[in-house]
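Missing here: one protein chain of the complex. Every other protein chain is in place.
Each chain gets a letter, A, B and C, in the order it is written, and its residues are counted from 1.
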Amino acid sequence: MFRFLTAGESHGPCLTMIVEGLPAGLEVEKEIVDADLRRRQGGYGRGGRMKIEKDAIRFLSGVRHGKTLGSPITLQVENLDWVNWEERMNAAPVEAEMEPVTRVRPGHADFTGSVKYGHDDVRNVIERSSSRETASRVAVGGLCRQLLSQFGISVHSHVLSVAGVGYETPRGMTKEAYSEEMWRAVEESPMRTADAALTEKMIARILEAKRDGDTCGGVFEVVAFGVPIGLGTFSQWDRRLSTRVGMAMMSIPSVKAMEIGAGFETTRTTGSHVHDVLRREEDGSWSHPTNNAGGIEGGISNGEPIVVRVGVKPIPTLAHPLPSVDLATGENIDQSRYERSDVCVVPAAGVVGEAMLAIVLTEALLEKFGGDSIEETLRNYRSYLQQ
Amino acid sequence: MFRFLTAGESHGPCLTMIVEGLPAGLEVEKEIVDADLRRRQGGYGRGGRMKIEKDAIRFLSGVRHGKTLGSPITLQVENLDWVNWEERMNAAPVEAEMEPVTRVRPGHADFTGSVKYGHDDVRNVIERSSSRETASRVAVGGLCRQLLSQFGISVHSHVLSVAGVGYETPRGMTKEAYSEEMWRAVEESPMRTADAALTEKMIARILEAKRDGDTCGGVFEVVAFGVPIGLGTFSQWDRRLSTRVGMAMMSIPSVKAMEIGAGFETTRTTGSHVHDVLRREEDGSWSHPTNNAGGIEGGISNGEPIVVRVGVKPIPTLAHPLPSVDLATGENIDQSRYERSDVCVVPAAGVVGEAMLAIVLTEALLEKFGGDSIEETLRNYRSYLQQ
Amino acid sequence: MFRFLTAGESHGPCLTMIVEGLPAGLEVEKEIVDADLRRRQGGYGRGGRMKIEKDAIRFLSGVRHGKTLGSPITLQVENLDWVNWEERMNAAPVEAEMEPVTRVRPGHADFTGSVKYGHDDVRNVIERSSSRETASRVAVGGLCRQLLSQFGISVHSHVLSVAGVGYETPRGMTKEAYSEEMWRAVEESPMRTADAALTEKMIARILEAKRDGDTCGGVFEVVAFGVPIGLGTFSQWDRRLSTRVGMAMMSIPSVKAMEIGAGFETTRTTGSHVHDVLRREEDGSWSHPTNNAGGIEGGISNGEPIVVRVGVKPIPTLAHPLPSVDLATGENIDQSRYERSDVCVVPAAGVVGEAMLAIVLTEALLEKFGGDSIEETLRNYRSYLQQ
Partner (left out) sequence: MFRFLTAGESHGPCLTMIVEGLPAGLEVEKEIVDADLRRRQGGYGRGGRMKIEKDAIRFLSGVRHGKTLGSPITLQVENLDWVNWEERMNAAPVEAEMEPVTRVRPGHADFTGSVKYGHDDVRNVIERSSSRETASRVAVGGLCRQLLSQFGISVHSHVLSVAGVGYETPRGMTKEAYSEEMWRAVEESPMRTADAALTEKMIARILEAKRDGDTCGGVFEVVAFGVPIGLGTFSQWDRRLSTRVGMAMMSIPSVKAMEIGAGFETTRTTGSHVHDVLRREEDGSWSHPTNNAGGIEGGISNGEPIVVRVGVKPIPTLAHPLPSVDLATGENIDQSRYERSDVCVVPAAGVVGEAMLAIVLTEALLEKFGGDSIEETLRNYRSYLQQ
């Protein structure tokens, strides 16, 4: 049974993840996970924290001599900033008086978390609600990616728009609409956008927001290639692949919207323009000349790329803070607090989106193919393809 | 522990649902659930099936003399059409030769389900992948709604657009943007749209599609009022309220897109225009003059209406069918099959959306407040409000 | 994902079960399930209710023309006694005044359930806490049994002792200790005991208890043959096969004790007398000349019969009732209530034990081998055996 938990405060000693249910004998490389962590830390528009942290995992269990054991895998990412926070974030009581954070930031969990958990010090909330937690998911996703690659599945992301600056014509979603070259360009762009001119325009937009003490959101696209026909099911509402993709994407902090395939666009036209015709090729394989369904029909993968578009709201922490409330006094105040933050995290959010999609596909794949060793899972997979 | 399962084929004898974990002593009325089932069956653009079925539940367990017992609740909805399908859908083997369905409809589970489950007869797929299954969820939601009303929580839906025909200016999302009168108008409109002129325009659009043998999708909005601050948590990715709302909405058949609050719109502007300022009122209550967050901040409800907008693709079953494949011969064909269907289900999908939101809120509420009897749960809830 | 829920009150209209996650294409026969239900209703020492009920299932979903569809399966068992209880157990409010049950029976959920759920009428508790609920599990188990038989797995039970009357020398637990002939004798014995003389002694003991207005418990043994090496895992505490067997057996009403293999006996000797030596046979197969482990080592099946011994306390409902309390008055009373009941249910409990073991093995088997159709699951299973 594939499952995982993540833990860790933003300024605590480390992030810790336990991942269970990956088959034994799978070759896993720390370097592949670390590369994903670095990709998450990059992107134009990031703040000072990204310069402090050089995220890298350590395997503390479940992996031996480069292969999974079948036992739970522990991954740990040290917080290099911890040295500056040891007293403020110590697990044990400390002598020094700590000044509590009491001014809440609009758009964050500062207010809701304080009420829910009965905290007087908003620090007790923001340490976990911080999107530093997404590094945990990227690490787990980096592990899943290594499983998926055994099955010929790869997951990519790129940025479609930032604060309204984006592609002017809609991009296609068939296999042919993407290329190795394109993904290389994405990885080289500080905006994770293949189009160099667009990258520059986006950067200019972010700079403008920064000058205004403001922040930007945007839209990223995640795409999975090589997903076999048959993952997910309509049998029960919570087992649909669309359900799980929805769950995964909407779980990312700051995400407020998502689409599978043509999404909202399908609501503006009629059925005959939307549905993807199925063709049987001469070699017996299946194809769809269009991919408006984004690779999922009836809650099940249909062999086309899984395409998801995800809307990220602007970061709530503004250099020119909005009015708010001080929870200690209960008074309305003109400016909430500013805590070091980024101006735009859309490229990073895309990397988190990749991880979440990799996680969802791993779960669905292991559910269908079973297996306790990678040989067994692969054998089951191959015999299904040949059936 | 709140959980439920649904079962039932579209042309089988009935739909059956088991719901567990509602507190004991809750007054529940069959009529309230039936009213929701009727609302799901209505709306302009529905096909012939809706005339056959008069959905109504029967409680088969868990309710005695009008109150819940604390034991699992069984709800059953008879399929009145069953008499015409007894042989074709019999659980036992039958003598007669059954002609299998082999031509798959684009946009449906026909193809993906057949490959996944190894079915030769597509009927074995479509009976469960049919959106008749959503009646089950509406029934479960109708039960949850009765729990929520004890806590002052109500859930509504209305249609924002059909095939691009919709409100021309964006609607607000604060409490004040909605009214009892508006919801009454929604319930009276065959399009579930408060604006009478818009209702007529939508109907005209559907008629046009129908004439073309085509189908329409659209966008509906679900809103929950009275949700207390503090449901859901950022503590783990799968416990966020946004995660669960995402899961719930993306699980609805034909849904391809969703937004919480201002959604994609937030990606087109900057942070200072998006985040909802918190105010403390003189009576000690909290308010936000705007509700771009759609009632969820940091994965937790913030006391404002929960607002979700959901995009429904056009129905895949076209009266002028698209080209497809015959699975029996493996040959490409010019026209897939037509099975009796609707032209537009957006109003009905909105009712399903209400049910799913009611389910999600019930789960989150019981998780926070616990309790084995409604008195206990209410007592815990009230003491939290006063804390 | 294999999961199921059961529902239904003892004197409600029916018992309802939804079972999800069995592969498609599996041949299932109603008659096999009904046979198990009849076996549960039999056994010497049962009361009048068993004469009223002739339990039989109806498939209401998930099965078509004798084969599973892959969609959730609904099973329903009518309560024939319902006609006598329609008013007292009606889901809707009724006009007539109902006299509440207020005198609690020691050993039952009468007291604990009333306090937990805040019920004034103990009837609201006992309708679900009644062991009639176990018919639901037997039905689910009867379905699982049909899956398992495809993999050569069979599950049996017999009674070892009743009120201390039982086998005088311990029985072995290797494959050789059991035979087809023995199981035939078990099925023919009203005590579900292969030894005819012992059957008579047990009956005499039950008669004696009955004369005294008293009740008997006893010990049954459940055995599963043909379980492949490798089900369950030590990887996490809740995934051990022993954990799941423990869960399953201790969930049976009135069960207060259980042992896997030699159980408590292993605590009275030393390791060299307990552990089962592994041998490799000339044909490459594995064997253990003893089976003190009861087929589970390190939380994983080892290829030997799974053997579980389970202790059932005497039925709490005594014809000569024990002193108790009247919850309405809060007064101590000399005699609690008598509600029609059995004198001894150990043979029936054994049939429930079979069902629970079949359920546990089904879950563990599907987890390991995956598959959405029975062909796929079998193919995966066979290729594992050959690896």
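A few remarks follow.
Rule of thumb we're sticking to: contacts are C-beta pairs under 8 Å (C-beta built on N, C-alpha and C of every residue); 3 or more make two chains touch, one makes a residue touch a chain.
None of the values given here were measured: they were computed from a predicted structure.
Although one chain is omitted from the display, it touches the following shown chains in the full assembly: A, B, C. Checked against the hidden chain, the listed residues C:128, C:145 or C:379 yield one contact partner: C:128.
Remark: the omitted chain is touched by one listed residue; of C:216, C:306 or C:365 this is C:216.
Screening C:294, C:353 or C:370 against the full complex identifies C:294 as the residue touching the chain left out. Listed for chain A, the residues touching the missing chain in the whole complex are 3-9, 12-16, 18, 20, 24-25, 30, 58-66, 69-74, 76, 89-94, 98, 116-119, 124, 127-128, 372-373, 375-376. The chain not shown here touches chain B at positions 1, 20-21, 70-72, 230, 233, 235-236, 239, 366-372, 375-376, 379-380, 383-384, 387. The chain not displayed touches chain C at residues 5-6, 104, 106-113, 115-116, 118, 125, 128-129, 133, 137, 161-164, 209, 212-219, 229-230, 233-238, 240, 242-247, 249-251, 253, 255-264, 266-272, 274-280, 284, 286, 288, 292-294, 297-302, 311-316, 318, 320, 322-325, 330-332, 356, 368, 387.
The criterion applied here is as follows: only the chains that are shown with their structure count from here on.
Note on chain A versus chain B: their Cα superposition corresponds to a rotation of 180 degrees, in steps of 5. Here chain A and chain C face each other with the same set of residues for the most part; over half of the interface numbers are shared between them. Each chain gets one centre point, the mean of its Cα atoms, and the points for chain B and chain C are 38 Å apart. One simple way to say how far apart two chains are is to compare their mean CA positions; for chain A and chain B this gives 26 Å. Work out the mean CA point of chain A and of chain C, and you get 45 Å between them. Residue positions of chain C touching 2 or more other chains: 20, 70-72, 372, 375-376.
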